[in-house]
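Excluded from the complex is one protein chain; the other protein chains are retained at their positions.
Order as written gives the chain letters A and B; numbering starts at 1 within each chain.
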Amino acid sequence: MLFRERYEHELRLVRGSQAWVVAGLAGALLLALPFLVKGYLVYNMTLFLVYALVALSLSVLVGLTGQVSLGHAGFLAAGAYVFVLATQHGLPYLLAVLAAVLVSAVLGVVIGVPSLRLEGPYLAIATLGFGLAVQQILTNWRLVGASRGTLVDRPVILGIDFYGDRAYYYLVLALAGFVTWMLFNLERSHVGRAFRATRDADLAAQMSGIGLARYKTLAFVISAAVAGLAGALYGPLVGYITPEGFNLLLSIKFLLMTVVGGLGFLPGALLGAGFITGLDLVLSTFRSWSQLTFGAVVIAVMMLEPAGLYGRWLKIKQFWKSWPL
Amino acid sequence: MKRLLALITVGAVLAFAQAADPGVTDTEVLLGSWGPQSGPAAAWGTVNIAIDAYFRYLNDQGGINGRKLVLSSRDDGYDPARTVGAVRELIDRDNVFAFVAGVGTANGQAAMPLIKRAGTPWVGPATGAVVFTEQSDGLIFTSFTDYVVEATLMTRHAVETLGSKNIAIFYQNDGYGEEGLRGLEAEVARLRAAGYDVTIGDRVSYERGTTNQGVQALRLRGSGADTVLMFSDPSAAATLVGEFQRLDYKPQMLASVTLLDPALMANPAMQGALFSVFLRLPSVIVGEGNGDPIADQLYRDVIVAYAPEIARDPFRALAGIAFAEPAVLALQAAGRDLTRESFVAALKSIDGYDTGLYHSLSFKDGYQGNNSVMLLQVTPQGLRPVSDWLSL
Partner (left out) sequence: MSGLDQLAQALVSGASMGSVYALVALGLVLLYRTTRILNFAHGDLGVAGTFVAYTLLTQLRLPFGLAFPLALVAAAVIGMLVYLLLVRPAKNQTELGLLILTLGLALALGGLDALVFGTDNKLVPTVVADRIIRFGGVSLSLVSIVTSLLGVVLMLALWALLSFTKLGVAMRAVAQREDVAEAMGLPVRTVLMATWAAAAVLAAAAALLFAPTTLLNPNMMLDPLSKGFVAAVIGGMNSLPGAVVGAYILGVLELLVGLYVSLEFKASFAFLVVVIVLVLRPHGLLGRADVKRV
């Protein structure tokens, strides 16, 4: 199915038999992976899943509604720290995760509402400031270890210990998989179309009865909540969190994932997260050349492929499908 | 089929019986490390380059007990999440025998549980944070004079020898700076109890990476302090003393070892400042002809010969060698039958070793092998010692 010809096509989550095969293979691979590779790769895969959530959350915000954010490490930090505080106060795991998501969502409102009137560079700098402010507040907040950071334990849920790499991987995979599925559904729903309408022509969207303020804020809230969830998963994964870890560089990396992967496509965010996490892993033995190489790769992607990695994938797919036309 | 299975089992048992600890073969010992080689903290990656150079130098001299030293080092970009990944990889895939150096307090904290769980010894964390000595668990051996002790000794010298009455501190708002503050506060309290007339003028912090120190300088001058302790990074210190000069404020400055940077010391505003040091220093830092012969030899034969690209950063380069020194000593002492057990035992038996970069290195009484500093003053002729080796 090369083109979407009917409204039902538009509504489908997985389009066409080949897509089913790809999705099935990817799912099977993700499930089998911990038994195929060594522990450190399981760790890196889990980190990829966490970063993929952040990249997805940014993709909803930047890709679907066109609001740029250079402060998503701030939401990640908020999620991670709320999770730690909640578990320290004896909240069970899932409630602690929920608390992290809720607090981040509230922060999303706090940032989203003043951002309604902002666009482009103004919004970029305002969100950048949000990220820095979160970092500074945490650095001076004694309750959560201030600049020394704090240790985070892996959870025990209903007597099941998730300390091991595989166990924790499956926990993250389950939660990340569920949220990814929700976001893919959201994109196809009327909300997703409203998001895209505000991005492409906000005045026209408003004329068509889409409440700009409502949808723009909603995008911020969803994005912040998902990033907060990623934060709650990030803490126990790394085992130790410190304010300096949630810096501007990390926020920039998340934006890189989203754009390099392919802006406006949710699968692109997944590709981008995998690409950047993998690039970091490969470059860790490049010594003094690593930063230059990283920058050069990013430049190359932006210069060669306007729609990012996912765009390239779509083109390759189109080429084979329509071959030899 | 049964016979085949039995054969495999026997073979496996035999192989297991022969296998030494991870990372040791007949010809090699594999050691792991991490440090930032990209991003804003990349300057500290020099430590890992220096250790690699030191190992190649030792290998060209014939290695240690017939084995070559190999360093497997990872760039973590100063991001704890990547440190964990790197340490996992070094343990799971590369099977390192032990860790040496490892840059960064936060990064080390993130790595510590993994290293302990794997039972891997870790020698010479490249940070002066107290936590690594306190939570050594018999596996971590530190030799970076800790920041609290450093600040304590600097304060004591200022009050007892220089007669300081009012000491202020300029510190980075993180674990490093706060430990300096802790040392200052405890020591001033002790000195007051001992009858000295001394107060803390002001506690002035700055956020890592910010470059405008105008307020900090104004507050320090406003406190009327005659002595300022500096626990910052070199760039912040350079900006601060520039502001001091503009304000015509001339306190006695005492700088932490992290500030030992040739470019900072060349700043005319740093004339007369005291620097604390826990290593022997080469001529390239203290001025031609004043260097310690051991440090001069290592700088020339290891850094200049094997890693000329880091020769412009002599302190971090030599510090890298210093962090690896205890490990090399212990590998030598453990002999040909190298296991982690014999390696740790050899580390614990190091006692009063004084022909290396440290004044004196001992793990007999604890896991902090070196906890002394010397104070040197910036003069037009270079750095001049103004104290003996000091310790608590």
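As a convention for this text, contacts are C-beta pairs under 8 Å (C-beta built on N, C-alpha and C of every residue); 3 or more make two chains touch, one makes a residue touch a chain.
Just so we're clear, the structure is a prediction, and the values are computed from it rather than from any experiment.
Touch with the chain omitted from the figure is made, among A:60, A:171, A:237 or A:256, by A:256. In the complete complex, the hidden chain is touched by one of A:140, A:189 or A:318, namely A:140.
The chain not shown here is touched by just one of B:248, B:288, B:337 or B:365, and that residue is B:248.
One chain is missing from the display, and on subunit A it is touched by residues 62, 68, 114, 117-122, 124-126, 128-130, 132-133, 136-137, 139-140, 201, 203-204, 207, 248, 252, 255-256, 259-260, 263, 288-299, 302-307. If you put the missing chain back, the residues of subunit B touching it would be 38, 40, 42-43, 45-46, 173, 204-207, 209-212, 214-219, 221-222, 234-236, 238-239, 242-243, 245-248, 261-264, 266-268, 309-310, 312-313, 316.
Operating definition for what follows: only the chains that are shown with their structure count from here on.
Subunit A and subunit B have Cα centroids lying 37 Å from one another. Across the complex, subunit A meets subunit B through its residues 38-40, 43-44, 47, 136, 139-140, 147-149, 151, 234, 237-242, 244-245, 249-250, 280-281, 283-288, 290-291, 294. Remark: subunit B residues 37-40, 42, 45, 49, 73-77, 79-82, 84-86, 88-89, 91-93, 106, 109-110, 113-114, 173-175, 178, 207-208, 309 touch subunit A in the complex.
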